[in-house]
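Missing here: one protein chain of the complex. Every other protein chain is in place.
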Amino acid sequence: MILQLDSIVKKKGKNSILHGVSVQIPQSSFFVLMGPTGSGKTTLLRVAGLMDKPDSGSIVFQGKPVPGNRRELLKTRRKMAIMFQNPVMFRGTVRSNIAWGLGIRGVSGREAAIRIDKALELVGLGDFAERNASTLSGGELRRAALARVLVLEPDLLIMDEPTTSLHPSFKTDLLRRIKEIHAETGSTFLIATHDFTDALAAGTEGAVLRNGLIEQTGSLNDILFSPKNRFMASFTGMRNIYPVEFSGSEAELGGLKVKHTGERTGHGFLAVPPEVIVVSLTETVTSERNRFAGRVKAVERKGTNWDVTVEVSGVEFIAAVTTGALSEIAVSPGSLVHISFKASAVHLF
Amino acid sequence: MKAKEVVLRSHNGYIALFAKVIFRFNQNEWSCKVMKKTAAVFFFMLLFVLSGCGEVPPPVQSAEPAEVTEIGPDNGTVDPIPGEQRLRVATTTSLYDTGLWGYLEPMFEDEYGIELDVLYAGTGKALDWGMRGDVDVITVHSRSQEEQFVADGYGVERVPFAYNYFLIVGPASDPAGIAGMQPEEAFTALMQNGTASFVSRGDGSGTHSKEKAIWAAAGFDYEADVRTAGDWYVEGGSGMGPTLVMANEMQAYTLSDIGTFLAYQGDLDIVPVVDQGSILLNVYSVIQVQSSTSPELAAAMVSFLTRDDVQNLIGSYGVNAYGRQLFTPCAGQDY
Partner (left out) sequence: MSYLAEALSIAMSMILTGDQVVYSIAFRTLLIASASTVASALLFVPLGCLLHFGRFRGKQAAVGFIQTMYSVPTVFVGMLVFLFISRSGPLGGMGILFTPWAIILGEIVLIAPIVTGLTISALQSTGEGLADTAFTLGAGPARVALKVLSEAKYAVLTSVIMGFGRAISEVGVAIMVGGNISGYTRTLTTAIALGVGRGETASSLALGLILLFLAMIVSIAVNLIQHGARR
């Protein structure tokens, strides 16, 4: 673990922003901190980056508690670098901006020049060295800010919403670069975002923050595909979430009985990921224990795939269907179809 | 960090303290207590800087004679901030405005090799400076105030050295018809007239004291009767020269010493209307300030003004320019 935060409480005036957050960031991971706006992500990043002192709780960096002594603290801080959501450039050229952090660490001259050029190459701004920083466009600015922190070769690189408010094509491009740089440098990256698709693109581990508390933490696969509760599910974009009455290994949903692999009674929720629902024209014999017949209500594009909404006895299921699969079944609103999904794919809350 | 360590270890306590404060501030830990410390440091730094002022060696004076221009008495030096030992004389504005000091200043400076600073203010203010010890010598013209000043221990001795007379000046058309009257009568006439304006110095100066004395002699209570008399009575608050200019603008009457009036006559339309009367006697005295930091020089100034040759110069001052004496020397006489 490169960074361990334990029971961090941070207040702003009388209000608590973080109510006791504990999170562990593994060495060399690409850790994504997710959460809706206002959940305290930025506050947590600032505490993790040693910018703000928490009101209580402890921080352990590289196995040692964060020092109180000013000189030691500065040394520790210099092993990290933070890039903010809307980065601010200093007056002067891109080169002078990037050189500044090196300058205060005593790196100048040829060594600095080499590192600066390398950083510019990494972010794809090789020709921008002598440009005036105030003339950069949004995407260029982000990349320059990225170079400015990369050049410092920090052990921990923290970024707050690096892709937010960027045009989608820039978003993908920047994310790709960040992923490549992570792979190449081996530093630990800690990214905050409210868009989980960023996490999908590049992350390895993550945590979800909600109202100042960690909802779930662990590998991204766990978070995204095994959400712990309804909030998590809706946050990660899972759909087909229903209130049900559990009884043993079945759940009653409207008039339907949905089989699952858990053991529960009473009220609760279950969710069926759209990706696991198979839509077919005939009732096929498969291993899926949940099989229903219904009518197609809508067929809509979703990105490069399709959402097929099927109504079964008053309950709507959205199935994710690839273009290829869709052309095979060629359904349209009103078509009669069969849907099926594995009991083991059903999530319970 | 090396420079910082050097500064922090410096022997000058102020610098070290200042540096500690500067390097200590941190975005998260600034507190009320530390800010107070900083404020204290700043205050002390300011005093530190200022206390050094007195010891800074002054630049060398370069004496160059210059033409005397209208910008008041000038001793001719053009060096912006000259150095050397200085003697401060507070003089009344009427004396200053006659230009007599501009005449005497270079003489004294050459003889004693020092710089003379001539400050001008109304008599009351000059006496105040004397009481505070901010000036070394005062030359004013209000006998009762001067005697009180010496009696209170602020002055060494009252030494009269010259006299002249006051005049009541006013518009040539003399709207209040006071020409040729005795001063007390003239004031009474002004009070009864009630429309022709009179500009008073209103500043506690010797001239103002004289004016008040005339009102009293005419039977008026200054506070109750004169100051409330009406819009025609204007309290100017300026020196003698500026008061004459004001009266000129307003075509009003005013009380002036003859010296200043003659010095300004060329630019004025107002003329003397009352110039007879023993109450108009105007005696200038020089007093060495008891708490002066240069007592020998101050005493020297007193003897300078009462010396025969200087007395003669004072007596002949202005005769060529204005056709008559501005001052009658009177050192050693009881005035």
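First chain written, first letter: the chains are A and B, and each begins at residue 1.
Definition applied: a residue touches a chain if its C-beta (ideal position, glycine included) is under 8 Å from a C-beta of that chain, and two chains touch if they have at least 3 such contacts.
Because the structure is predicted, anything quoted here is derived from the model rather than measured.
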Chain not shown: contacting residue from A:Gly35, A:Gly49 or A:Gly203: A:Gly49
Identified contact with the non-displayed chain, of B:Gly124, B:Gly155, B:Gly204 or B:Gly241: B:Gly241
Of A:Pro87, A:Pro274 or A:Gly294, the residue in touch with the unshown chain: A:Pro87
Hidden-chain contact residue, picked from the options A:Arg148, A:Arg210 or A:His260: A:Arg148
Chain A residues that touch the omitted chain in the full complex: 49, 51, 70, 74, 77-78, 80-84, 86-88, 90-91, 100-101, 104-105, 148-149, 152
Contact set of chain B toward the excluded chain (per top definition): 4, 21-28, 30-32, 34-35, 38, 42, 45-46, 49-51, 53-54, 64, 66-67, 69-82, 86, 88, 97, 102, 115, 117-120, 131-135, 238-239, 241-242, 245, 264, 267, 291, 293
